[in-house]
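Take a look at chain A:
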Amino acid sequence: MNARALLVTLVLALGAEAAGAQGFAGLGVTEDGFALPDPNARFAYPDDHGAHPEFRIEWWYVTANLSGPDGTAYGVQWTLFRNALKPGGADSDQVWMGHAAISQPGGHLVAERLARGGIGQAGVVADPFHAFIDEWNIEGPSLSSVRIFAQGTDFAYDLDLKADAPFVPQGQNGYSVKSDSGQASHYFSQPFYRVSGVLTLPSGPVAVTGQGWLDREWSSQPLAETQTGWDWVSLHLDSGAKLMGYRLRDAAGDDYTVGTWIEPDGTPTPLAPGEIVLTPGKTARVAERSVPVAWRVEVPGREVDVTLAAIYPDSWMPTLVPYWEGPVRLSGSHPGVGFLEMTGYE
Partner candidate 1 sequence: MLLDVRDLRKSFPAADGPVTILDGVSLSLDAGETMALSGESGSGKSTLLHIVAGLEPADSGSVEINGVDLKGLGDAPRARLRRETIGVVFQQFNLIPSLDVAANIAFQARLAKRHDLDWTRELTVKLGLAEHVAKYPEQLSGGQQQRVAIGRAIAAKPPLVLADEPTGNLDEATGDAVFDLLLALARDTGAGLLIVTHSQRLAARADRQMHLSHGRVTA
Partner candidate 2 sequence: MTRTVLSALLSHWRRRPFQFVTLILGLALATALWSGVQAINAEARKSYGDAASVLGGGGLSELVATNGGPIAPETYVALRRAGWLVSPVIDGWLPGDPGRVRLLGMDPLTAPRDGAARDAIFNSGASGFLGADGVLLAAPATAERLAGLGDRIRVVDGLAPGIAFADLASAAALLEVDGYSRLLLLPDQPLIQQPLAAIARDLIVEKPATADDLGRLTDSFHLNLTAFGLLSFAVGLFIVNGAVGLAFEQRRPVFRTLRALGVTSAQLVALLTIELLIFAIIAGAIGIALGYVIAAALLPDVAATLRGLYGASVEGTLTLSPLWWASGIAIAVLGTALASATGLWRVARLQPLAAAQPRAWAMASDRSMRAQLGLAVLCLLIAVAAGVFGGSLQSGFVLLGGLLLAAALALPSVLSALVSVAARLSRGVVTEWFWADTRQQLPGLSLALMALLLALAANIGVGTMVESFRLTFTGWLDQRLASELYVTAEDDAQVPALLAYLEPRTDAILPIWSVEREVLGAPGEIFGVVDHPTYRENWPMLSAAPDVWDRLAAGDGALVNEQLARREGLSVGDDITMPGGWVISVLGVYSDYGNPLRQVIIPNAVLVMRYPEAERRDFGLRLPRSDVDDLKRDLVEEFGLHEDNMVDQAAIKAFSLSIFERTFAVTGALNVLTLAVAGIAILTSLLTLASMRLPQLAPVWALGMTRRTLGRIELIRALVLAALTFVLSIPVGLALAWVLLAVINVEAFGWRLPMYLFPADWLRLGGLSLIAAALAGLWPARRLATRPPADLIRVFAHER
């Protein structure tokens, strides 16, 4: 899910000179001094739940497909991005950004926060786990059992997330390659959260339950220079299996599409380029641009052929760097729910 890394660089709007010609929001630039992902490294929990400031970018990314007592579907997002302004890992050189959103029938609800590092306004502690920016928190004894809170001017949510399954390394043992030329990140997920809690909507509080998905990823240089945006999906199949896939769109020609098939017990199988196909379907006008809100996802080796339809096509994030992020419903060979993220649609 390196795609989101690009968002982090919105912070570099402060240094936006790098943006523009060279990839989306400047991540294609090689910069000396930051640590590079190591294919031989293995995750160590709970340490790797905390920050890796020697890397340039990093995020804690939670999405949840929820439903209310009347069966209404909701989508929830809680994200914390870290971006280092310069190498060295000093707290004061970090800039933090939080995004929170609820997709719901009454319209997409969004809030965004920014904070400088080193003063205690935002940060992450690995154990006991605590990620925060301003009054937003993901807090729990461990990352397998957390309470998440975020709010904006017109909404708030307070949810419990619990998972029994292990964390799932993406790519080759957590080394996730982003292009043919070798850009990569460290990437693991927790796709098995059971979620319950309360959404405070403009129309009033709603009790909700559902499933959640956490992504943890860090890197220093995850995109090829010609890659212009991506489409990413995380799917909860009714069968209990999970599927992650993304397509990196390339201005130079071939898109780069990979994924991971995750068994109900958490066993991951990487899907190499060609083993998973993402095909955009009909589009919708959102925020004065055309965005595909239906997708076909095929994993021929698993006999998966599903159609994704955005539950709320207006799930647009009008943040500093804008993107689309919202819940989807699956139909076809494997019914279920999931989340779709699309960036780089101008």
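Of note:
The rule we apply is simple: contacts are C-beta pairs under 8 Å (C-beta built on N, C-alpha and C of every residue); 3 or more make two chains touch, one makes a residue touch a chain; residues count from 1.
Selection rule, in plain terms: all candidates are chains of the complex that A comes from, given by their letters.
The model shown is predicted, which means the values in this text are computed figures rather than measured ones.
In summary, of the candidates 1 or 2 that share the complex with chain A, the touching one is 2. Residues 11-18, 85-86, 92-93, 95, 111, 114-116, 119-121, 132, 134-135, 151-156, 200 of chain A touch candidate 2 in their complex.
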